[in-house]
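I have a structure here, written as structure tokens, and I will follow up with some questions on it.
All protein chains but one are shown at their positions in the complex.
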Amino acid sequence: MNEITITHILFVSTALFFIGMYGLFTRRNMITMLMAVELILNSVNINFVAFNKYLYPGKLDGVFFTIFVITIAAAEAAVAIAIIINLYRSHNSIDVDDASELKY
Amino acid sequence: MNHYSYIALVPLLPLATFLVLGLFGRKYVKTFSGTIGTASLLASAVLSLYTAYNYFFIDGKVNGVFQKIIALKYTWLQFSPNVSIDMGIILDPISVMMIVVVTFVSLMVHVFSLGYMKGEERFATYYAFLSLFTFSMLGLVLASNIFQIYMFWELVGVSSFLLIGYYFEKPSAVAAAKKAFIVTRFADLGFLIGILILAFYSGTLDFGVLIERLTATQSSQYISITSASFLGASMLTWGLTLVFIGGAGKSAMFPLHIWLPDAMEGPTPVSALIHAATMVVAGVYLVARLFPVFSIDVTALQIVTYVGAFSALLAAVIACTQTDIKRVLAYSTMSQIGYMMFALGVSKYGGENGLGYMASMFHLFTHAFFKSLLFLGAGAVIHLVHSNEMKDMGGLRKLMPITHITFLIACLAIAGIPPFSGFFSKEEILLAAYQSNLLVYGLAVFTSGLTAFYMFRLYYSIFWSREAHVHDTHHGEGTFSMKLPLIILGACALMAGFVPIASMVTSDGSALETHIDIKFSALPVIMAVLGIAMATYLYKVKSERAVTVAEGFGGLYNAALKKFYIDEIYLFVTKKIIFNLIGRPAAWIDKNIVDGFMNLLATTTGKISELIKGFQSGKVQNYALYFFGGILGLAVLFIYLWN
Partner (left out) sequence: MNASVIIFYLISAFILATGIMAVTNRKIFRSAIALLFSLTGIAGLYFWMDVNFIAAVQIIVYVGGIVVLIIFSIFLTQRSGEEMPKPHMTRTVFSVLAVLAGLGLTCNLIYQYGFNSASNLPSTFSADVADIGTQMLSTTEHGFVLPFELVSMLLLAALIGCIVIAMKVKQEEK
């Protein structure tokens, strides 16, 4: 492979995405689930930038999207932490399997 | 719609009374229910008499032949362009005669019940049921469509069930009501199959069209019904015999007669209405309605004849031994209806040959009066003595003079002594039998002797025989409302023989000439007088003579006392055979297989739901996993497998 094509970058971002998914399915701690979500968001950012750079080099739309995604991810992480803290206060645990009130 | 359409009021007035009394009777109008019922029935009776007057004397005749008039017709259920169930009212000689008989007797029973049933808790319900019965019976006789008659037939059965089981606290009454309903329902199965056969081959359900098609020997329907055969008899015979089976059930012919004696558990006025004058003649009416078709099928007519004759004889023999006065009257009814049946059986259609038909209808007319009079009289006696058994009675002629005289009139009428009404009608029947079938004639004459014997045995046991020892005579013979119907019916039993039925009710509508042949009538009258003499000898004064005679008959007496063990045979067949061989396995299948299958479905569903329940665990990550798995599956499906 003499050139890095967009396909390589997409492979990386896909792998990162699925690593994040695995973390989302497997981790029992809510904070570690949040960390996995951040990985997913980052993989999406890599995708945006890669598409912008390789397919539409005249425009800057992908870059802007990435900026906005980062911003919103930050806001979302903050809100998620607030919720986790609230849940911790009521259940006294951040194990996600303990918050199963919606079972049958 | 012609000017007879007011006749719709005749059955509808009792129906309205039934609804009003049934819905509001118990709470609001309890003491007036009797008056309301009687008043509405009085109106019905007046309308019926007016219709009869109009029909018979003013405009029923065309060229000297009474016409069948369809007063009202309404298509209710259309099965196909040719076959439909219409609700209609037909006016022809027998239906007009029947509405007069039914409303009149019902009116007498209503008036009598005002006194007899006074103080009953469920007074309003009684009158409601009586009105329902009257409505059903009127609907039955006015029906113009064979399915309509079947519907009213069933309604009559239901009303009779309600009335027989009126004293529902008594288990014997409940059992009797059930027995009546089941036996007649079983017979109605035959009736329904007969209807279907006749309707199938003739392509119509309307009486007029059906008779027309099946009696025209050239028509395609007649040819098809007589050429198709099953087990050696043509379908016409099968259809008519099955219809007759239905009629035999309602009219208590052998072997479907078992319900009639037990039906005496109901109140006595009910017995007077239902089991004397109206419901039990429904079978005779049915055969008369279909008579043109019956008359062309020799086998069916012979079955009618022999069943009727045998029932008459059997009932007369049994009645000689019974000690419950109502049961004697019940068997007497069965015997007289047997007379009516075989009179139809020996008749032919048209003109002079239709003598049996006319005789049967004449006897129906007179029998209604004297039989209901007998029952009402028995009711008055039972009201005084508080018992049904002959041994508790005796010498009542001084205590109940009016009942005594009217009962005597009725007994003379039923025995066939001139100039009472029964003589004329019986004479016509015997003449018709003599002209066709000598065996039946012989049986009929012997039975009329027996009839006189057992009726006077009854009369003497109640009113003579010994000194009365009735303890409480505080309510005497009964109120005026109980005596008035007896007097009126007594007058009718005297005079009804002189009504010129022969010129009005005949098989084809044209008038018949009748005259009294002294030489012919002598034999039955002599038999009747002999019977009365024998009864006087044995029963007028209480003695051991009756017991000696009974012992002389030995086994025959015992068998007759036990009603020839017919009930025991029925019980054996139903309990040992039907219940064990059919009932129990059917119940087992129902409980284990049918219910078991349903339970199996339910438990399986429960178990599956237990399994599926685990999917809603409340754990978010499981949900995420299912979600993602679904997306993967769909993605694979749409990307790779779609085309």
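Every chain is named by a letter (A and B) in the order it is written, and numbering of its residues begins at 1.
By definition in this document, contacts are C-beta pairs under 8 Å (C-beta built on N, C-alpha and C of every residue); 3 or more make two chains touch, one makes a residue touch a chain.
Small disclaimer: the values here were computed from a predicted structure and weren't measured.
Asks: List the residues of chain A that touch the chain left out of this view.
Replies: Touching the chain left out of view, chain A contributes residues 1-12, 14-23, 25-29, 31-32, 34-36, 38-39, 42, 45-46, 49-50, 52-55, 57-61, 63-64, 66-68, 70-79, 81-86, 88, 94-95.
Asks: List the residues of chain B that touch the chain left out of this view.
Replies: 621-622, 625, 628-629, 632, 635-636, 639
Keep this in mind: only the chains that are shown with their structure count from here on.
Asks: Please tell me the distance, in whole Å, between the geometric centres of chain A and chain B computed from their C-alpha atoms.
Replies: The computed centroid separation for chain A versus chain B comes out at 90 Å.
Asks: Which chain A residues qualify as touching chain B in the complex?
Replies: Residues 21, 24-28, 33, 96-97, 99-104.
Asks: For chain B, which residues count as touching chain A in their complex?
Replies: Result: residues 613, 616-621, 624-625, 628 of chain B touch chain A.
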